[in-house]
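Note that this complex is displayed minus one protein chain, with the remaining chains in position.
Per-chain residue numbering starts at 1, and chain names A and B are given in the order in which the chains are listed.
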Amino acid sequence: MTEIPLTTDQLSVTYTGDREIEAVKGVSIDFPANTLTTIIGPSGCGKSTLLKSLNRLHDIQENVEIDGDVLLSGDSVYNTNVPAPEIRRQIGYVPQTPTALPVSIYENVAYGLRIHGDYESKADLDEKVETYLRKVNLWDEVADRLDAPGAELSTGQIQRLCVARSLAVEPDVLLCDEVTSALDPVSAESVEKTLRKLKSEYTIILVTHSMAQARRLADEVVFLYLGEVIESNDVQSFFEDPQEERTKTFIGGTTPVDRDDTPAEQTATPPAPDGSKGSTAGDDKQ
Amino acid sequence: MTTDTDSLRKRARSSRLGRRLLAERYSSYWLTLAGYLAIALFGGITLLLFYRSLPILSEYPLSSMLTSTNWDPARNNFGFLPAIVGTVYVTALSMVMGVPIALGAAIYIAEYAEGRTKTLVAALIDVLAAIPSVIFGLVALIVVVPFIGSYVAPVFNESTAGVGIFTVSLVMAIVVTPFMTSLSVESLESLPDELRETSLGVGATKFETIRSVLLRAAGPGIFSAILLGFGRVFGATIVPALLIGGQTQIPTSVFSTGQTLPTLIVNDFGELMSLPLTQSALIFVGLMLVVVVWLFNFGAMLVQRRLKRRWQYQ
């Protein structure tokens, strides 16, 4: 029997801004250990919202209401005395846009270790930084310039840096939000390679709207449509033998995909003026 | 063994977490305090100035002070009209001279200039916006004052030594123009290129594009630039004190000497400390300045909201 580190129990997320939108509607899923589960579905179907609700990232936003619960190894994530930062340490999150923190490459990886005090000495810290940079296949590319600003790396490298940074705090579960959608195909490939390598040791939940990517990476697939789970199954059965009509049409590519914004983006603060949010078209789906 | 170090680490981590959460709590107390500072400051200034204006307000009716032309604190005559008229003259004249120039220069930088010229001109204007106004006043004393006295005033058949309302207006226009320019450039440059392309694409000339599309789309930003410029002229102290001549009469022409509300405070500052009623009168001048700025800001907010709705492009 596989261990189930993360479970959602009738989880609902409602945006209560100008108009009320229930973005996630009573979702109950199990995420098995040391497995990569992808959540797929068209843009705007609540994937990112669901993902962020798993580690209480919505706490930092206004006008979001959560019902139901998330269970981490059986313990409630929402009805608990455990402070949110500790929960987020256990359930890591890699955002969609590759984001280097405004410090050096080294300090990017060390950041989480430093705030949690998870190292004994400078040598220990050095060692850990190297370990995690190796885990994401980045060490060889940056070993000679660890003091350079993280922002000077290429976007693909930055995204791997983000994964390393998240792994460094030793989370039980890693949430990845469309981590390749802002990347060019070559960089996306390098990140996918990293994820494939990591998935046997970590519980990873990856949101994507690319079926091709789900097929390439996933062990388990959850199909989310308009905030509801339509179907979830292991990758083979999901694609070879879909049970639901809507899954078949989605796999067949006839669902009206890609409404421009997800509700999450509408209620969030206005996007940065460089407009990077609007164009996430660098994806490998065709 | 491993479980031992694991539990040790867990304990270390949780005590550290406690400290971090404590830092979070105390920092948030401090930040909350800081968050209310602006409101407290605003309330404090308004209330204190109002409280200290009460003596003069209870002594003389407001309407008579605002309409009386006789300002002579030593004899308990507190007529603010000359200073009010002077302030209105200076503000209006400066804006009339400054706004078109500022708009023109802003349009040039945002829409016409390119490459190094653009960088250079924009940088120079930013520098100009940062130079303290007392330096403009000082330079004006040897450049603008003689120029107006010897060349400009005679053209209008006026005889003046060169100081007066017109001089102050001109210098204040010079002071605020770069300031308004650089803010207007910002709002013009933040417009998306699609707006320009759309307009040019239907056969409009560049001028027509600027006039009917860009100036409207950037309208709210330009409006607040002008408003800030207005505020700076309205409350200007040092330049008028140096160049207005300080005569407390209703000005007869734009070249005559006069007084603005802030110069009233500067010129009678000595008495401010000693005579209670004068003190109260001058503090009341400060209150008037605050209230006008306040009203203008609120009015501006309403206008801006309308402009935004009317000229929105997204």
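We take it that contacts are C-beta pairs under 8 Å (C-beta built on N, C-alpha and C of every residue); 3 or more make two chains touch, one makes a residue touch a chain.
Rule of thumb we're sticking to: contacts and distances are computed from a predicted model.
Chemist: Report the protein name recorded by UniProt for the chain absent from the figure; options are "5-methyltetrahydropteroyltriglutamate--homocysteine methyltransferase", "Bifunctional protein GlmU", "Aminotransferase" or "ABC transporter permease".
Modeler: UniProt lists the chain left out of the view as "ABC transporter permease".
Chemist: Among B:A83, B:L227 or B:L307, exactly one should touch the missing chain; which is it?
Modeler: B:L227
Chemist: Which parts of subunit A are in contact with the chain that was left out?
Modeler: Subunit A touches the chain not shown through residues 55, 57, 60-62, 83, 85-90, 92-97, 99-104, 111-112, 115-116, 149-152, 162, 165-166, 169, 175, 268-269, 271-274, 276.
Chemist: Residues of subunit B in contact with the chain that isn't shown?
Modeler: Touch with the absent chain occurs at residues 20-21, 23-24, 27-28, 30-39, 41-42, 44-45, 48-49, 52, 100-105, 107-109, 111-113, 121, 124-128, 130-139, 141-143, 174, 177-178, 181, 205-208, 210, 227-228, 231-232, 234-238, 241-242, 262, 265-266, 269, 272-273, 279, 282-283, 285-286, 289-290, 293-294, 296-297, 301.
Simple rule for what comes next: only the chains that are shown with their structure count from here on.
Chemist: List the centre-to-centre spacing of subunit A and subunit B in whole Å, with centres computed as mean CA coordinates.
Modeler: Spacing between the chain centres: roughly 48 Å.
Chemist: In their complex, what parts of subunit B are in touch with subunit A?
Modeler: 9, 12-13, 16-17, 20-21, 190
Chemist: Which residues of subunit A touch subunit B in their complex?
Modeler: Residue list for subunit A touching subunit B: 83, 85-86, 115-118, 273.
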